[in-house]
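With one protein chain held back, the other chains of the complex are shown just where they sit.
Letters A, B and C name the chains as they come in the text, with residue numbers starting at 1 for each one.
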Amino acid sequence: MPNPIPVIINGAAGKMGREVIKAVAQAPDLTLVGAVDRNPAWLGQDAGELAGIEPLEIPITDQLEPTLGMAVQERELGVMVDFTHPSGVYHNVRSAIAYGIRPVVGTTGLSSEQIQDLAEFADKASTGCLIIPNFSIGVVLLQQAALQASRHFDHVEIIELHHNQKADAPSGTAIQTAELLAEMGKTYNPAQVQETETIPGVRGGLAAENIRIHSVRLPGLIAHQEVIFGAPGQIYTLRHDTSDRACYMPGVLLAIRKVTQLKNLVYGLEKIL
Amino acid sequence: MPNPIPVIINGAAGKMGREVIKAVAQAPDLTLVGAVDRNPAWLGQDAGELAGIEPLEIPITDQLEPTLGMAVQERELGVMVDFTHPSGVYHNVRSAIAYGIRPVVGTTGLSSEQIQDLAEFADKASTGCLIIPNFSIGVVLLQQAALQASRHFDHVEIIELHHNQKADAPSGTAIQTAELLAEMGKTYNPAQVQETETIPGVRGGLAAENIRIHSVRLPGLIAHQEVIFGAPGQIYTLRHDTSDRACYMPGVLLAIRKVTQLKNLVYGLEKIL
Amino acid sequence: MPNPIPVIINGAAGKMGREVIKAVAQAPDLTLVGAVDRNPAWLGQDAGELAGIEPLEIPITDQLEPTLGMAVQERELGVMVDFTHPSGVYHNVRSAIAYGIRPVVGTTGLSSEQIQDLAEFADKASTGCLIIPNFSIGVVLLQQAALQASRHFDHVEIIELHHNQKADAPSGTAIQTAELLAEMGKTYNPAQVQETETIPGVRGGLAAENIRIHSVRLPGLIAHQEVIFGAPGQIYTLRHDTSDRACYMPGVLLAIRKVTQLKNLVYGLEKIL
Partner (left out) sequence: MPNPIPVIINGAAGKMGREVIKAVAQAPDLTLVGAVDRNPAWLGQDAGELAGIEPLEIPITDQLEPTLGMAVQERELGVMVDFTHPSGVYHNVRSAIAYGIRPVVGTTGLSSEQIQDLAEFADKASTGCLIIPNFSIGVVLLQQAALQASRHFDHVEIIELHHNQKADAPSGTAIQTAELLAEMGKTYNPAQVQETETIPGVRGGLAAENIRIHSVRLPGLIAHQEVIFGAPGQIYTLRHDTSDRACYMPGVLLAIRKVTQLKNLVYGLEKIL
């Protein structure tokens, strides 16, 4: 068996960070070597205890660069998982690549220019880098199945359902699904009749290429997406239900393993499935 | 066993009329005595054959009043089922009551004033009359279950889904469900956050008392309604799917049997369930 | 405003107990006066901190009777909520009634004889007592709506879906739903054809009165129940999804408030809705 892959978690004390600590600790082919978090409340705490598991003898630090440096000295092919803030993520990724540490980025908010710039930087350094806006393998499978279906169905609507503490509608994932479908180069839902809304908004919101999205918000819901395709005599429905952050961990672990085999920047979980 | 209840069907050649011919012919406690339709195309045809069953020896006529008169001479307690047009239904109902025949009215379009007027007319004549905007027992059960749920849940949204040849949105049934819930005297869905629609309309249309309705239109759908209640930690969903006009027949037969026991006008299937 | 109702929680350190501490602490008309748990690990800890909220200055004790005694001295009309173990619940309820404290019992495992005995005891003492096998208002609403539907539908099947760490199938709630439907005094699902199972078990398990139950077990599921009624041309579905223990708290709070108005033992949440 090869040496385990050393992993540094940046943003270790956040909700996703703690989940990643647990997942990495339980994966036999990975080993946690550093846990960084800017929040002073957790400074010096044991990463394992913070995540609600056994002590891992990795104290939380607030210094990324020394952690990267130390990791480099000790082992090869390290990976940094970043779940921090839009403001710092660009710098974090550059630092990691500069140290030869492969970044797996779950933090959102990088601009297209920043991503382009990081891609060039990773390319020059021949260092793998993964930017993954959504680590849910289930959502990516749903989106890929939707793309396949769109080749044979001309009619589709999307319903996304979330808890009522989500402020924005529609969800980013639903928009992303609609945009993927729109890239197929056709306009969906050719009208059969002249439609009338007697209550404005009941027919949902129009995303790209005439795809309608409906957003439901209720307490008791968590995060759900339904893509409904219709044709004469049949309905084909794809639905994904998220009930716990644990659902992202298979995607995170997959990304950690894959990034060590890359020599450049890759965007999106679908590229490595 | 008592004599079967004699039934006249007005609008016999329409889609609902034909379904009623079949249902009455198959009910042992009912007997078809007349079938009226204004459409000259079917004049003289046998009602049973028109409905796709065995001949019933009841030819289609275009004359309602003589049919009512003949029915009165022969038997007591007859019932007229009316699935015709908004323009003629008021007159049909008055005629039937004048002959002592009990109307069961599925035709929509009567104004509140007309219904009030017919109620007084039925009352004076001590004649039962049922006006039923929706004969679907399943939909009424759903609406009554939703009313019960609204006593314990403060959050609710409605999704209705129909084929894409339906021009108006939302469906009349969904509006009716929302109005029933609104009569509970509370405002639903108190906001937890300041909501933002990044695509206008995604959060659906606002019906009475802050209840949101979402209307989906796709080929392959028929007629579906979903009422979703939410509270912390739980979701309670009521769903009704219609796939065939046959689903209205239990309600029509129930109405025929009940109207003979009434002495006045009653509105709505829920009153006789 | 009347004095808040004093509440003792027995089994306070269990999962349900902690949830009840939170719910009582947040209800303005209730006040926590005692928290009992046999597990020595929590002895002396503050109940609020144990529940993950602010300190309530109620330390966990392992002595029920002194806690009941103290509560009686200080206030009237106290309530004991019991989420403990089948072995001790009978004795707990008798003790509470003896002290004039009203029991609200969520612990399962009382035999019919024990319940009968406690009913007589509560009756003689003119003390309210509620035994509630399922505190989920949503489930009770579903079951009552199913009973209403069973008056008009002859065909029904039940699907229950739970996480794959649940060992027994079907769920107690699904059995209870089937038994309630069976009490309507009819046999469901008259056969239309001679059915054949080419893989044994695919048609599910036969509960009372020919009602079939299907049990799905998958990781990612939590606790879900679906009752599906069918008739020609229509399907009527009732579904309840539980995602968090929080869903039981409205039922617990309702029971605490209602039990103070009772003078005898009442069984089942449906009796007080």
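Throughout what follows, a residue touches a chain if its C-beta (ideal position, glycine included) is under 8 Å from a C-beta of that chain, and two chains touch if they have at least 3 such contacts.
A quick note: this is a predicted structure, and the numbers were derived from the prediction, not measured.
One of C:Arg94, C:His155 or C:Arg257 touches the chain omitted from the figure, and that residue is C:His155. In the complete assembly, the contact with the undisplayed chain comes from C:Gly204, out of C:Pro133, C:Gly204 or C:Gly268. Contact residues of chain A toward the unshown chain are 136-138, 141-142, 144-145, 148-149, 151-153, 229, 231-250, 273. Where chain B meets the omitted chain, the residues involved are 220, 222, 241, 243, 247. Remark: the residues of chain C touching the chain excluded from display are 155-157, 159, 161, 164-170, 175, 189, 191-207, 212-221, 228-235.
By our rule, only the chains that are shown with their structure count from here on.
When each chain is reduced to the average of its Cα atoms, B sits farthest from chain A. Of all chain pairs, the one joined by the greatest number of contacting C-beta pairs is A-B. One inter-chain figure worth recording: chain A and chain B are separated by 49 Å, centre to centre, where each centre is the mean of the chain's CA atoms. Centroids built from CA atoms put chain C at 39 Å from chain B. Among all residues of chain B, those that touch two or more other chains are 229, 231-235.
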